[in-house]
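After the structure tokens below, expect a handful of questions from me.
Excluded from the complex is one protein chain; the other protein chains are retained at their positions.
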Amino acid sequence: MTEIIDLVLLAMLAITALSVIFIKDLFTVVMLFGIYSFLSALIFVNLDAVDVAFTEASVGAGISTVLMLGTLALTGREEKSSSRKTTLPLLVVCVTGAALIYGTLDMPPFGDPNNPAQQHVAPRYINDSPREIGLPNMVTSVLASYRGFDTLGETAVVFAAAIGVLSLLGLPKQDRTVIQSGLKSHLVLRVVAKMIIPLILLFALYVQFHGDYGPGGGFQAGVIAAAALILYALVFGLPVATHVVPPKVLKILAALGVLIYAGTGVVSLFLSANFLDYSVLASNPVAGQHIGIIAIELGVGITVFAAMLSIFYAFAGQAERKNIQ
Amino acid sequence: MLEIISSALLILGAFFSLTGAVGLFKFPDFFTRVHAASVTDSIATILIILGLMLRSDFDLVLVKLLFILVFMLLTGPAAAHALAKSARHGGLLTLAETRGNKKESDD
Partner (left out) sequence: MLILAATCIAMLSVMALALARALKADTAYDRILGVNMFGTKTALFIALLGFLNGRPDFLDIAIVYALINFIGMIAVLRFFEYTAVDDDQNQKEQ
């Protein structure tokens, strides 16, 4: 049964990917990217990788689609057809691809239980994680504690992306006079949005703190909370949204998250252990691990929320400026 | 007994969503297609989630299914309404209006 589902989903994925390449209308391409992300998340769910599916669902289909539509509002909707012939690049790509595939024939079979990756690293985590960290969700324990340094790097990357976008586009200034530029005539949408947004924010909090026991964690929670506020900005207008969450606050929050994360590591340094070693944060090492994981997940969630929302503000601010002129 | 009711609900839900998908292709006009898609979406959601609820014990899973149901019932029709209204504002004409325009231009 799972094989049939995998086959059908992968076939739909291939069809979507091929049509993304060949269709010239960029709006269609953005819609097809949304479908692509939905399909990828389904494949991940079928492969039993629930945390990854969560992240793919929230980031790929939600935030990426909104940001790409914001870009399309600024640029045109048609892709210019290239006038050069493409036989030489196609040849180069095919030759390089064939060489790479030939190179991978030397590697161990894909997914074999006797691979070195499955023999040394994974059993150690699976055997020792309940004893050392004691969280039901092993993905969170690997992500936050065993590989905490990588996650710090990821949070810093998200922060750097936000800085990059802000330095290029800039945030909208907070207006003194509130211009109602939302979907004025869609009364049904406004009522439904007012009902839904608190529920979404509550769900984001649930995902943040439930990440120790089920799928979730800081990254997904930050993205969902940002999606709630993006919905608010879309329905009620960007100026009102900048009143609710001012851009200055977002800048501070983005830096605060990374600071919390790195600060936890520095606290363990002061308590005479390694950087990001949470066992010393409490008298009981397992309790120390729990405290450390909660603290860094909070940092990740805050930074991701602020980064996503400020990137959206930057894009939407440009579109507003172009529209008002 | 609960198994039988849940299976019946699931089959009905699958049937309604299939008819909705077929209707996406068979109906002649955009607004009728919106009607087909959103009505069958709502009824299929209710039936399938009720069928799944009958299969699980009375714990957190049931509450989550209820949450999904409430959420999709709130947002599904609202999204369809917004789509139809936006298409109307964008100037899309219904089939009757295009036929009426063609008749006027023919005369």
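We just call them A and B in the order they show up, numbering each chain from 1.
Operating definition for what follows: a contact is a pair of C-beta atoms (placed from the backbone, for glycine too) under 8 Å apart; a residue touches a chain by one contact, two chains touch by 3 or more.
Keep in mind the model is a prediction, meaning the values are calculated, not measured.
Novice: For the chain omitted from this view, which of the shown chains does it touch?
Specialist: Checking the complete complex, the chain left out touches A, B.
Novice: Which of A:143, A:158, A:171 or A:230 touches the chain that is not shown?
Specialist: Only one of A:143, A:158, A:171 or A:230 touches the chain omitted from view, namely A:230.
Novice: Consider the whole complex, including the chain that is not shown, and state which of A:32, A:122, A:240 or A:267 touches that chain.
Specialist: Residue touching the absent chain, from the options given: A:32.
Novice: Determine and list the chain A residues touching the chain excluded from the picture.
Specialist: 1, 4-5, 8-9, 12, 15-16, 19, 27-28, 31-32, 34-35, 38, 41-42, 45-46, 48, 50, 53-54, 57-58, 61-62, 65-66, 69-70, 72-73, 77, 183, 186, 189, 193, 196, 200, 203, 207, 214-216, 220, 224, 227, 230-231, 234-235, 319, 323
Novice: Just the residue numbers, please: which parts of chain B touch the chain that's not shown?
Specialist: Counting over the whole complex, chain B touches the hidden chain at residues 6-7, 10-11, 13-15, 17-18, 20-22, 24-25, 30, 33-34, 37, 41, 44-45, 48-49, 52, 55-56, 61, 64-65, 67-68, 71-72, 75-76, 78-80, 82-83, 86-87, 89-90, 92.
In this text, only the chains that are shown with their structure count from here on.
Novice: Counting in whole Å, what is the centre-to-centre distance of chain A and chain B, each centre being its mean C-alpha position?
Specialist: 29
Novice: Report the residues of chain B in contact with chain A in the complex, numbered from low to high.
Specialist: Per the stated touch rule, the residues are 71, 74-75, 78, 81-82, 85, 89.
Novice: Would you mind writing out the residues of chain A in touch with chain B in their complex?
Specialist: By the definition above, chain A touches chain B via 183, 185-186, 188-189, 192, 195-196, 199.
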